[in-house]
Each structure stands twice: as structure tokens, then as C-alpha cells.
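Notes for the one structure printed next.
Removed: one protein chain of the complex. Kept in place: all other protein chains.
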Amino acid sequence: MTTLEVEIWRGAEEGRYETYEVPSQPSQTVLDLVTYVQRKLDPSLAYRFACRVGVCGSCAMTVNGTPRWTCRTHVQKVATQGRVRIAPLRNLTVVKDLATDMAPFFDKVQEARGRFIPSDAAAKSVAEVPPEEPKRKEADAGIECIGCGVCHAACDVVRWLPEYLGPAALNRAWTLVNDARDGDRIGHLRAIAEDAGCHACHAHQSCAEHCPVGINPTRSISGLKRLVLMAAIRGRL
Amino acid sequence: MSGIERHETDLLILGSGGAGLLAALHADDKDPSLKITIAVKGLLGKSGCTRMVQGGYNVALAPGDSLQRHFMDTIEGGKWLNHQELAWRLVEGAVERIIQLENRWGCFFDRNPDGKLHFKAFAGQTVDRTVHKGDLTGIEIINRLAEQVWARGIRRLEEHRALALIPARDGERLSGVVLLDVRTGEFRFIAAKAVLLATGGGPTMYLYHTPSGDKSCDGLAMALRAGLKLRDMEMVQFHPTGLIAGKDTRITGTIIEEGLRGAGGHILDGSGERFMHRYDPRNERATRDIVSRGMYDQMRAGKTGPNGGVFITMKHLDPAMVRRQFKGMVTRCADVGFDLVGGDVEVVPTAHYMMGGVVFDLGCRTSLPGLFAAGEDTGGVHGANRLGGNGVANSTVYGGIAGETMAAFVKSGGGIVAPDEAAIEAAVADALRPFSRKPGDLNDLRERLYRLMWDDVGIVRDEAGLTRGQKALDELATELGEAGLPDTTRAFNLTWADWLSLDSLILTSRAIAAAALKRDDSRGAHYRSDFPETGSLERSENTVVTLKENRIAVTTEPVAFTRVRPGQTLS
Amino acid sequence: MKRPELWLYVAQRGSALVLAPLVLLHLGVILYAVAGGLSAAEILGRTRTSWIWPATYGLFVVAAAIHAAIGLRVVLREWTSWRDSSLDIATVGFGLTLLLLGFRAVQAIA
Partner (left out) sequence: MRRHASYRAFLVHRLSGVALALFLPVHLVVLGLALEAAALDGFLNWSAQPLVKAAETILVVLLALHLFGGLRLLAIELLPWSDRQKDWIGWAAAAALTVGAGFVVRSFI
């Protein structure tokens, strides 16, 4: 049986890589490597996962320098010459080993007013919204975000300007301003026009490049830039 | 008095699935002055199974549908074991809930081209009534609920694992909960005026299982230890098609979508032959339980693929159709190395859902004052089988109800009461026990538990197997008690978490085995090869399990046919 | 002003929009000038015949001063830890310097 050389970050913000030998298997994800290490080699290794099928967004880590969802990343896809280096996600603080504190990431969603504001909360029936309406299509394109933080980790502006709202939060805001049922479009725009808002994005597109579910936050953010620009010029902010 | 950190809150909600989050929102709506705390084992909104819901949400809103029909499908599906009032409240509540999910919380479900809700077909239903968001319905629901919770002043205790329900000093009611802060390894006691158990059951004690990794029946184990009754614990639903790719990958057990069979997928044995025609004229399109048993039969006869499963294949169908219609499934398989379009994918039946759970009433009250329950932790709504689409309806409908009843309970005088200090001490001591023992082989214990539940308390059961299983479970319980952990660090110690999970799983498994032995007929998810017939529906009984002095006791109670009797229907 | 960063962004993009045609024009002029091997006197001879040239370059200078100053500020904020109000003062300083030098140059060709 061949083995893989797996380097894993141990510690918190301060730490080091430790190397482990993990037997290679035909069906093996990066999450499986980490699990093997915790179960068989070092019981104190900390990492996070829940669903194991790419819906919860808990398991993202940096794999050979790239942020990825580890439960859906086959080792063969990332191993280079039998080596895999696994680190926690960038741009978040490390709690322990591979687990980061994701609360600041979700705080940003709130800062971006990334939540539905009902226009008619007491309505007794479900609104009619044709799926082919252009705005609905825009919203649908960004709605399946799993909140994994991969885009947040990939974005250099988040790194350079820690208060920047970041791609996931802005993407959520974009889905809301395109939601015909939302009652506070201007409120969402105001939130993302604040000082570290959408205009801080330089269209690096690392977010879109790495999003595991194929969302394109760059597209959403540029949409927001246009709406904010119009609203600002018209004095509506 | 135990020296652990203590806090007080009005409402303490355990779990952040559909049940937990809606309870928090409804309680907060009802009385914004309440101090609400959600404690969850994983991250808020990112753990549990509601998020994993694929198929969708059953609601009687489609033209031609009615509450009565949804109710009757639920009762027929449940083989007359359902608590009929709970089932009625479910179908009624689902309508209310879907409308609120859309209009108040912002979920958006798929529409027809004309803009009206789309309803899809789901097995076992006489009308297309399943509302969905593609095949990622759960993400939409939980994301929307979580962002609403995040926006409010609701306190979050993420990565806090509930360990034990602590009674009041006089034992008359609940005082609070002992939790383990996973990140620091420290304990906290949270005293609350009302506590919601919404940890979501989850049959993860089987070799193959679908639920998320954070679920380990902690809620059910805590309830048993607190003296509560669990009903119909033998009812464990298996999903016929789970991926199997070896025991060292977490992919094993995860669901391959049911729609594949509906769309014409074939199931093949190890030598590539179809076999379902031998079990049911509907072939692969038979119901979950029949397909699961057919597959299991082939596996027991040794007609398996390399990993011990059978195969599902779509290769005889139009690849473009498969790619288009099952995009998510095709990429998921491809990501982990399987070709769903042109190849054979090895599959096994996989433990999916627990119909059984804590006995509760229409207001989500349990027999312990101050303790409420909702979601997959509870039993009674689904009877012997759960319809696809009724699971998330259950957690969201009853979660909301629980929030309202709890708010009312606090208002009407449910205060903070002094805890039984000895119980707190004991809970902490129990959790710390492994650190003072010689390190044991948890992997071996886990694999043995998985295997014995699969073989002896699984898809096909009989008296000999169940008795053997019970004995083995008792031994495992003893061995786990002896098995220690290296005392390295308590902070974010996943191996400690594994130990605690095994502890809950073994106890819950004992309840399942005992209830399964008690039920001497076959119905719904429960199949006894020594009693293959379904007994009299008229004289249907529920099993009730309790824990007394660490011994499992099982009794039965007749089902009350409060709305319909077998043979009748509502219209 | 509320939301200063947003307005800086607007000014930076607005000035870019102004610069775009001017730079295109300027590139054309450069190509024309180098190819023709024009002497200073010849260049000046042409620019001084009409007010259009000075006006155009005047606009260029204003837009470039705004655009480059804000642009540098963004880069500094992101790539260095210089974030306080002294950066804003420096930005304004840089912009004014460009304006000053620019107008001196425009005067020369006028």
C-alpha cells in the first residue's frame, strides 16, 4: 500500500506543520486524511466537519495553498507527488489546528444587512414570482451559498482590509436586492455602501475562482456597485 | 457545589436545526424581552440534518390536495402507529409554516413558469405536494433561519455540547443543562426557565448512515437518563441508496438521490444482474423499505461489489438527461471519484431517520416540567415510517410551536430553580471518566457497534439476532466505560467527543434493540423475519422504552385512533 | 461627508472615465510626435495655435491628479499599514502637487 505524506498545521495562530504518513486509498477525500490522523495517529488533532457531502460548509481548509471544501475534494486532485499540506482557512483566526473561528465571517453578513426584510410578513399566500424574471435569475445564481468561507479566505482585499465586508456577505446582499419580496432594498444598499463595502472590491475574482458551488460573487458585487452608484448619484442613500 | 461556570437564561435551546432555530424565532417574536440562548454542538446553522434536506417539504397547498389527504398519506405511510393528533397538527402546521418561511423568513422555493409554487412528486404520496429548492432545500431553509437568528439578540453558544439534563433539587422539574464548551474543554451549567431538546436524533450507530457527523443521539440518551419515555424506537428508516466506498471514507453512507431510481436507474448485484423484480413488481421503484430489504438480501447472499454493496447504474439511460436532471448528484459523485453517468456506483441501504423519540404533546411539552422537545428527537408524528418530505415539516412545525409554548410557560411562572448539585457533579464526573482510564481503542469499539447494529438490529431482524445484539451492546457499554483517553488536552478534543458520542449511541442502541425485540410483527421500517406479517392494525400498539437504574424497560400502549380507524379514511 | 470611501471611489472611477479618451488621444499624439521626429519648437508651434490643446491637457491634469492621488491612497491603505488621517493629507498633497506641476506644464504649451 502506498502512503501519502500529509503535513498538518498544529497550534493556533502560532504553530507549525507536523508530518504524518497516511495510507492512500482509492476513495479518499482530504477530510478523510485528517480523520485518519485524528483517529489513528494523533487523537488531539482538531478540525471541523458536519455533513460530509458539501452542504454545511464547515470543513473548508487550505489544501496545498488553496482554500477548499475538504469533504468533497478527492486527494488525487490535490496531492503533488504524494504530498498534501493542510492548513486552516486564511483570513479567519485559528481556534485550534484546522478549525477557525467563523463568527466574524457571519457577522459580516449581518453588517451587510444580509437577511431578508419582509415586505408583507403576514401575507397569507406565497408570492408569485416567475423564475425566468431577470431579477429572480440573478438572485437564484447566488442563493446556494453554503457559507463555507472559501471565498473569504481566497480574497486578498479581505486580507489587506480586514473590515471589508467580503465576497460572501456582498453576494448575499445582492440576492436580497433582487428578491421581489424583500421590503428594504435601499436599506440593503445603504449597508453595503458603507466605508468597507462593495466598492472596496478590485475584481480579483479569486472568490469566483474558488467557490466550490460555482457562485460568482464578482458578478454580484459588480451588480451592487452599479446600484450603489446610481443611488448615490441620485442622492438616495 | 461544583466549581463549574454557571449562567442563567430564560430559554435554553439545544440544537440549531429546523426545530431549534424556529423555536428561538417564535419565542423571540412572542416575547422579545426573553433571554434566549441556543447551544449547539457544531456551528449555528451549519450542523444537523435539516441543512441536508434534499428532496423537500410536504405541504398540502397544491391544487387538488387537502389536509385530509396529506394526513391520510401520513397515517397510511406510518402504518397506523402515528399519534393522530400530532400527525394532524403536522399537516395543518405545514401550511402555516411554508407561508411564513417564504414571507417572513425569506426562503424561496422553486416556482412553476407562471410564478406559483412548484410541487414535486415524492414516494408514498397520492398528490404531488413536495415544495423544494432544487435538491438543496435544507440549505435554503437553514441559511434563512440562521441569518434571522444571527440578527437578533439571541445568545449563541456554538460548539457547546449538551451532556446532561439536570433536574431541580426537588426533582419535580428541570433546572438546566450541563454543557461542554468544546473549544476550551470546560464545563458550563446553564440554568433555564425552559429547555428545548432539539438535537435531532439521527441513527448514526449503523455501519452505513446518512446524518451529519455531529449527530449522535445525545438528546435521546439525555432524555432516557432524565427518566423520559421514548416511543417506537425500533422504527429506524433506511434509505436504499447510500454510497459505499470503504470504511475509511466519510463519504460512505451518504445519500445517492432517490430520484435516480424514479428516473429509471437500475440496481445490480455484484455480477451486474438486476434483481429487484424478484422482490416487487415495481422493480427499483418499490418503496424505500422493500428496495432496502431486497438489496440487503443480495448482500447477505454475498452477491456484492468490492466494498460489500450492490450497484446503481444509469448507463443505459440518456447521459444528457442524467447530467441535466441530476447535476448535483453527478458532480458530487465525480468529486469523490465515481462516474454516475456512465458507470456503476456501489451502494448500500443506509440508516437515515428515527421515527421514534421522546414522548411529547401537541404543545411540545414532555413529562418533565420545564423540558420541551421538537424535531427528530421526538416520536409519534410519523408512526412506523416517515414520508419523504415530512421530516423537515415536522422539525419546523413543532419547533415553532415549542417556541411559543415555552414563551408562554415562562410567562406563566416557570422560573429558575436550584439544580440538583449531585446531578451536576455526576454529569461532569461521567464526562471526565475516560481521562482517568487507560487509553482504549475507540475505533474498534465504534466499528463493532456499527457492525452489530447493522447485522443484528438492522434492516432484517429476528429474535436470535436481537438478543445477541442486546448482549453485545451491554458488553460494549461496559468496555466503553473502561476505555480511557490519553490526557493530552481537553480543548477541541475530537477523540473525547468520539467517546461521548459512543456513550450516547450505545445507550440509544440499547433502546432500539429492546423495542425491536418487543414488537413481534413487521410493519413500516421494522421487519422481523420471524414475524414477517403485519399484525392487526386495529390492535396496533406503540412501544415505550424507559431507563431505570441503567436497565432498559419496554412496555406497549395501544394506539388511540382519535381521528380515523384502520379501514376508514378522511375526506 | 457621509460614506467618504464611496465618494472617493466615485471620483476615482469618474476621473478614469474622463482620462480614458484623453489617454487614447495622448497615445496618438505620442506616436505621431515620435514618428515625425518633431523638435520642441515644432511641437510647441502646433500646441500654441489653438486653445483646444491647452484646454484638453488642462482637463487631463485635473483628472489625472484626482485619479492618481486616490489610486495611490488605495494602494497604500491596502499594502501598508498607513491608514490614519495623515494618509488623507498626503493624498491631497500629492494631488495638489500634480495639479501644480501639471498647470505649469500646460502653461508652457499654451
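Each chain carries a letter (A, B and C) given by its place in the written order, and its residues are counted from 1.
In this section, a residue touches a chain if its C-beta (ideal position, glycine included) is under 8 Å from a C-beta of that chain, and two chains touch if they have at least 3 such contacts.
The model shown is predicted, which means the values in this text are computed figures rather than measured ones.
Shown chains touched by the hidden one, complex as a whole: A, C.
Among A:Pro43, A:Pro67 or A:Pro167, only A:Pro67 touches the chain that is left out of the view. Here the missing chain is touched by one residue of A:Ala154, A:Ala191 or A:Ala232, and it is A:Ala154.
Screening C:Ala16, C:Leu59 or C:Ala90 against the full complex identifies C:Ala16 as the residue touching the chain left out.
Counting the whole complex, the residues of chain C in touch with the unshown chain are 13, 16-17, 19-20, 23-24, 26-27, 30-31, 34-35, 39-41, 43-44, 61, 64, 68, 71-72, 75, 97-98, 101-102, 104-105, 107-109.
Residues of chain A that touch the chain left out of view are 65-67, 90, 154, 156, 202-206, 209-210, 218-219, 222-223, 225-226, 229.
We adopt the following convention: only the chains that are shown with their structure count from here on.
Separation between the centroids of chain A and chain B, computed from CA atoms only, is 27 Å. Spacing of chain B relative to chain C, judged by their CA centroids, is 66 angstrom. Among the residues of chain B, none is in touch with two or more other chains. Contacts with at least two other chains are made by no residue of chain A. Those residues of chain C that touch chain A in the complex are listed here as 2-7, 9-10, 77-79. Within the complex, the chain B residues that touch chain A are 42-43, 45-48, 51-52, 61, 98-100, 102-106, 108-117, 133-134, 136, 138-140, 143-144, 146-148, 150-151, 158, 183, 212-214, 245-246, 248-251, 254-255, 332, 335-338, 442-443, 485-486, 488-489, 491-495, 498. Across the interface of their complex, chain C is touched by residues 157, 160-161, 193-197, 199-200, 228-229, 232-233, 237 of chain A.
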